[in-house]
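For this view, one protein chain was removed and the others were kept in their places.
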Amino acid sequence: MSSTTEPKIGNLADLLAVAWQIEADAAERYDMLAGQMEQHNNPELVAAFRDLSRAEGIHRDEIKRLAGDIDVVAHAREVATWTKGESPEAVDLAGAHYMMTPWHALRLALAGEQRALAYFKAVVESTRDPAIKKMAEEFVEEEAEHVNLVHRLLRKHKAPPDSWSDDLDPPVSLE
Amino acid sequence: MATLDNRLACKPADFKSDVNPIWCPGCGDYHVLLSFTRAFAQLGLPPERIAVISGIGCSSRIPAYTNCYGFHGVHGRSLALAAGLKVTRPDLTVVVASGDGDGYSIGGNHFLHACRRNIDMTYVVMDNRIYGMTKGQPSPTTEPEFDTALSPGGTGVSPFHPLVIALASGANFVARCFSGEINETTTTLVEAIRHPGFSFVEILSPCVTFRPDEREWKSLVHPAPVAATSDPAKAARRIMTDDGFNIGILYRGNRKPYQPPVGPASVDICDLEKDFEL
Partner (left out) sequence: MGDSQSISVAFVGSGGAGALTTGNFLLEAASLAGWHGLLTRTVGAQIRGGEAASLVRLARHPVECLPDRFDILIGIDWLNAQRFGAEIEVGPDSLVISDPKGGEPPPVVAAAGARVVEVPLKDMAKAIPEGRPNMIALGIAARLLGLDAAAVSTLIEKRLADKGATAVEASRKGIEAGYKVAEGIAFGRALGSPAASAARRWLVSGNEAAALGAIRGGIRFAAAYPITPATEVLEWLAPNLARMGGVLLQAEDELAAINMIIGASFGGTPSLTATSGPGLSLMIEALGLATAAEIPIVIVDVMRAGPSTGIPTKSEQGDLNIAVYGCHGDAPHLVVAPQSVGDCLFTTQWATYLAETLQAPAIVLSDQFVGQARSAIERPADVAFIGQRAKLTEMATEVATAYKRYATAGGTVSPMAIPGTRGGQYTADGLTHTERGTPTSGAGDHTKQLDKRRDKLAAFNYGDHWATIEGDGDLTVLTWGSLTGTAREAIARARADGIACTLFAPRLLAPVQPEKFAAALAGKTRVLVVEQSHGAQFYRYLRAHYDLPKDARVLSRPGPLPIRPSEIHDAITQWRP
């Protein structure tokens, strides 16, 4: 679903740009899902996804601050591209369902954070540049915190029963 | 890859309209929409230079979800709309969107002739092996044993092989994608659009509502074992023995696209009367 070998990191600017992009993509993806949930009348999930989007937005802005003078937005256009798989925290749209519950959303988020974690771990492992290694290790810690946060949130929700997607109404034919 | 200038010009978000899709959450077409917007951005074209033409069906709703010019026509006739548009406006980039019902059933005849005519356009068929919009009837690509209300116990009729048909009819570029692989699909679409002549891209796009069994597609798809060929005979053999889940560009042809000259008149309109003058 997501690669650990791309995008390639050549320098600190690259790392910051990719990290920024990962969070930006995540925020955008959650917003997309919030829009779907709004269109499909699932207000609980609209709130859930907007919250997730907001959180990712905060992470994204923090990375921008961390980057200081480096224009991560512009640089991300150059280096933060994925050809195989997607940006790690852009959660899988196929996991959406119009009757999904917050638990499902958090499971998606968890998978996303775990993928991001795996990516930064791989950067730590593969880089020879000490500066990159140091910063990547920071990101590993950050992502690990996110993973644990999601785990804690998940504990507040029970896994839904098997009938969670039962809709008494049949599908509607529009055309 | 688009140049920096091009990419500054338009981001994928610029190609997305503000209309919320009616597709069921989980539908593969959401991925296809992402691939479209990413491909358009990579091509570096402004939205007003792209026309997305469709027929009827869930996948055919896509034009209104883009910020390009669009035409949501009648069932099965998108390729004809697109042909008239492209030959008179060769300056536009024309992408045709369809599904397995719209494109292979009622649209079947136009499919043959569009491949044969080889006008420069890209035909994207979102194949979910079912008629989704009308609540789950079998399509020409549905498995014979698949049970539906209209065909209890399955149709007993084998699906046909659209990629083979495209090749036999003269399509100049044949590819198969999986909607779940958004960026891979984007790359293929970019190449398909750039490739001259009629490019045919089938995108396996699961229907979450009527084909929940298609969730397993993501484990069934695999890259095509050999790189694309430009030899139609080779391509035909490979595609005929295809398992239906080979992903990638399968054929790149060299046929010259059909585009009659469109341009200023070479005579004065009064000259046309000479036919009749006594």
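For this structure, a couple of remarks:
Here the chain labels run A and B in written order, and each chain numbers its own residues starting at 1.
The criterion applied here is as follows: contacts are C-beta pairs under 8 Å (C-beta built on N, C-alpha and C of every residue); 3 or more make two chains touch, one makes a residue touch a chain.
All of these numbers come straight from a predicted model, not from anything done at the bench.
The chain not shown here is in contact, across the full complex, with B. Screening B:Glu48, B:Glu145, B:Glu216 or B:Asp231 against the full complex identifies B:Glu48 as the residue touching the chain left out. Interface note for the absent chain: among B:Val157, B:Val226, B:Met240 or B:Val262, the touching residue is B:Val262.
Contact with the chain that does not appear here is found for just one residue of B:Leu34, B:Cys58 or B:Leu85, B:Leu85.
In the full complex, the hidden chain is touched by subunit B at residues 19, 46-49, 51-53, 63-64, 67-74, 76-77, 79-89, 91-92, 109-110, 112-113, 260-267, 269, 271-273, 275-278.
One rule holds in what follows: only the chains that are shown with their structure count from here on.
Computed centre separation for the pair subunit A/subunit B is 30 angstrom, with centres defined by C-alpha atoms. Taken in their complex, subunit B has these residues touching subunit A: 4, 7-8, 13, 20-22, 24-26, 28, 30-31, 34, 56-57, 133-136, 180-184, 187, 206, 208-210, 215, 218.
The residues of subunit A lying in touch with subunit B in their complex are 28, 32-33, 35-40, 77-78, 82-86, 92-98, 100, 170-175.
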